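Omission of a single protein chain aside, the complex is shown with its protein chains in their original locations.
Letters A and B name the chains as they come in the text, with residue numbers starting at 1 for each one.
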Amino acid sequence: MRTNKMRWLTLLLVIMLMVGLLAGCGGTEDPAPEEPAEPAEPAEPAEPSEPAAGDVSITVAAGAVGQELELTQAAAERFMDENPGVIVNVLDTPDLAQDRLGLYLQFFEAQSSEVDVYQIDVIWPGDLAEHFVDLNEYGAGDVIDEHFPAIVENNTVDGKLVAIPWFTDAGLLYYRTDMLEKYDFEPPTTWDELEEQAAAIQEGERADGNPDFVVFVWQGDSYEGLTCDALEWISSNDGGNIISPDRMITINNPKAIEIVDQAAGWVGTISPTGVTGFGEEDARAVWQGGNAAFMRNWPYAYSLSQGADSAVAGNFDVSPLPAGDSGAGAATLGGWQLAVSKYSENPEVAAEVALFMANYDNQKIRAVEGSMNPTIMALYEDDEVLEASPFFGSLYDVFINAVARPSTATAPNYNAVSTAFFRSVHSVLTGDTDATTAFEELELDLQDITGFDIE
Amino acid sequence: MKQPKKVKNVILKTGFYFILLMIFIYLLFPFYWAINSSLKSEAQLQMTPATMVPRDPATNSISPYLSNYKVIFQNQQFVRGLMNSTIVATSTTVLALVAGSFAAFALGKLRFRGKKPTLYMILAMTMFPQVTVLAGLYAVITTLQLPAITSMILSYMIFTLPFTTWVLTAFFKDLPLALLESAQVDGATPFQTFYKILLPLTAPAMVTTGLLAFIAAWNEYLFALTFTSIDPGARTVPVAIAYFTGAVARQEPFGEIMAAAVVVTVPIVVLVLVFQKRIVAGLTAGAVKG
Partner (left out) sequence: MGSKKKHSELAKREERTAYKLLIPALVILLVIAIYPLGQVFYTSFTNRQFASSQETEFVGVDNYKSLLSMTVQKLEQEVDPDTNQPLFDEEGNPVYERPIAVLPREPIRYREYKQFSLFGNSYVLGATDVDFIDAIFNTLLFTVSSVVLELTLGLGIALVVHSNFKGRGATRTAMLIPWAVITVVSARMWEWMLAPNRTGFFNTLLDAMGTGNGRIAFLASSDLQLWAMVAVDVWKTTPFMALLLLAGMQTIPDELYEAAAIDGASPVKQFFSITFPLLKPAMAVALIFRTLDALRVFDVFQVLLGQSQYSMATYNYFQLIGNRNMGLASAIGVVIFIIIFGFAIGYIKMLGVDMDETA
């Protein structure tokens, strides 16, 4: 009799607990177990606006940054005004590219239809191509020629347009106009020139009693950012593109070795030893604190450096990155695209939304209000855009000549390729090895990863 | 004879408080630095050398910058996150303590076959890195169609339940059997024995384990990030902080992150303040038996 009672008691307890928890309840902060059953309350957070019968609901996964998100939401509103019967939800995603990718992969693995349109990094179209529809089949062909050809090529995988370019990014050289004036230099156009100027400025500033001054900062940590920086050095020195578009491994060549060894020489001389742990924000912190004369960074640092509390406001400018033996500087292409999920329940509408958000008018609003760099070439001659961000005009040449990372050629192994590359370059920068040895090994690693031939 | 002893006492006492002071500095200084950073603007954070209190870059006078706190409290997601975290961490703790103490009583005090395998099996549940089980867990959650909050509570069992079970087993085992036996002679059921005798005796262990489990659940990030991705209303504090952004993409709002860290630590401090007395209370309860 008693055992029976106990059995029921146990069962009841477990059920009560489960029910309580399933209702997502809580409230008391008392971890004492005397009161295991909690009052159930319907605490489920409000769902994003449910579509009325007959409506189509589209979810766009996009950047979470304050203004960026607002601009995207505003564009969604405009789309809904023009297209009654469609509801566009904007889902914010983490700003950290890696976290964002991790999240997307969970959706793809579950073949989830929750998200219809994804904001993807310029290096993802190749690796993620299989999860997206071909936008050419949804009317992108009419507008695609307006965009920068390098990005379009990057987003085209085996003839399929995986994503529509949305906004772009490329590496720039930031320099201090007051410093160059003080030491009577012109902005450097070659790496050698930059080295010379940097050495002179460093000596002068240290003598002036600024022990924190480090001259040249860039992204030297072991991460994707180093792939961007190193690709700029190598490409500007005629050293190829790591892996060529026709799928040959080209990295182990004298030009590439020469420039990477040269860059390794900067560490601990014109750049701090800590630069091998720097990301974009570390470089910006040193620069904006007034402790560097040169910085390699993306356009985002421009408006921040002009900010009211910036130590360098009004005393800097940007130029294309210096050149090596090729005679021209190279800038690595960055930026974000919009892609439509294959698992979407309404790919036609989703594609419409994606193309709408990336069209001339919407990119213009983003450029004017959020100084985000458009991917439509004509916008760099648009008066309103130029008025809002005068430095956009000088960026056109940088963007049109930007170098894409070999993400499409190496798909779906770009991440492994890039990791092998930046770890190899990093080991040269830290002095663990020299570029000759490192690239000999890297070449074999890349062959293992991709199965391509070595040139 | 008396004098040297007094001197010795003074030295001992001074030594003791010196050690205590060192412990305080070691444990609290980094947290002080977080408070310090949370009161600095970006320009103040970029100053060299770093300042011990927020100072104005130009005049060097003390000038705390309060905007960081203003911004995080205007962030709906963060405020909501505080509530979600409280719900998730509390439910997790309660569930882990209840289920864990049941199991621990069996494992620590009762004789049955298959005890060792059970113990190791429970521990084994928590031996994989989180990221390894994430994909499978996500599949389970999707199949069962659980709401985000429930999925977090259940998935946190993976690391809290083995912990509470093992810690409580270790503590239950050392409890004097005589008490239990006398209770049994009195005709108490095992459940009564558990609630009336065992529970008060083990209050220190319960409170300790509960606090540690609560904090572990409060701080969890990877599962929460994944399970709340589609349901922004359910995001917990660590996820809400990860969604903090600067004015433009890539900018990291370090001051705001530190402000959030400070704000988020306060509830835990309050919780500990409330419960730390129970650790002592347990001691007194133990003394009653004598």
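The rule we apply is simple: a contact is a pair of C-beta atoms (placed from the backbone, for glycine too) under 8 Å apart; a residue touches a chain by one contact, two chains touch by 3 or more.
Remember, it's a predicted structure, so these values are computed and weren't measured experimentally.
Peer 1: Tell me which of B:Phe171, B:Phe227 or B:Tyr243 is the one touching the absent chain.
Peer 2: Answering carefully, the residue with contact to the hidden chain is B:Phe171.
Peer 1: Would you indicate which residue among B:Ile122, B:Ala148 or B:Ala234 is in contact with the undisplayed chain?
Peer 2: Reading the full complex, the residue touching the unseen chain is B:Ile122.
Peer 1: What chain B residues would touch the chain not displayed?
Peer 2: Touch with the absent chain occurs at residues 16, 19-20, 23-24, 26-28, 30-31, 33-34, 37, 45-50, 95, 98-100, 102-103, 105-107, 109-113, 115-116, 118-119, 122-137, 139-140, 154-155, 157-158, 161-163, 165-167, 169-171, 173-174, 177, 190, 204-205, 207-209, 211-212, 215, 218-219, 221-222, 237-238, 241-242, 254, 257-258, 260-261, 264-265, 268-269, 272-273, 276-277, 279-280, 282-283, 286-287, 290.
Peer 1: Considering the whole complex, not just the chains shown, which residues of chain A touch the missing one?
Peer 2: 3, 6-7, 10, 13-14, 17, 98, 101-102, 104-106, 108-109, 127, 130-131, 211-212, 214, 220-223, 272-278, 282, 285-286, 289, 291, 412-413, 415-416, 419, 422-423, 426, 430, 432, 440-441, 444-445, 448
Keep in mind that, in the parts below, only the chains that are shown with their structure count from here on.
Peer 1: For chain A and chain B, let me know how many angstrom lie between their CA-based centres, rounded off.
Peer 2: Those two chain centres are 34 Å apart.
Peer 1: Applying the document's contact rule, which stretches of chain B touch chain A when the two form their complex?
Peer 2: 41-43, 45-49, 57, 80, 84, 86-88, 90-91, 93-95, 97-99, 101, 134-135, 138-139, 142, 146-150, 153-154, 189, 191, 195, 199, 206-207, 210-211, 213-214, 225-226, 229-234, 242-243, 245-252, 271, 274-275
Peer 1: Taking the complex as given, what residues does chain A use to touch chain B?
Peer 2: Residues in contact with chain B: 2, 6, 9, 13, 17, 20-22, 24-29, 31-34, 36, 38, 43-48, 63-68, 91-96, 99, 102-103, 106-107, 109-110, 112, 114-115, 212, 280-281, 284-286, 288-289, 291, 298, 300, 303-304, 307, 309-311, 370-371.
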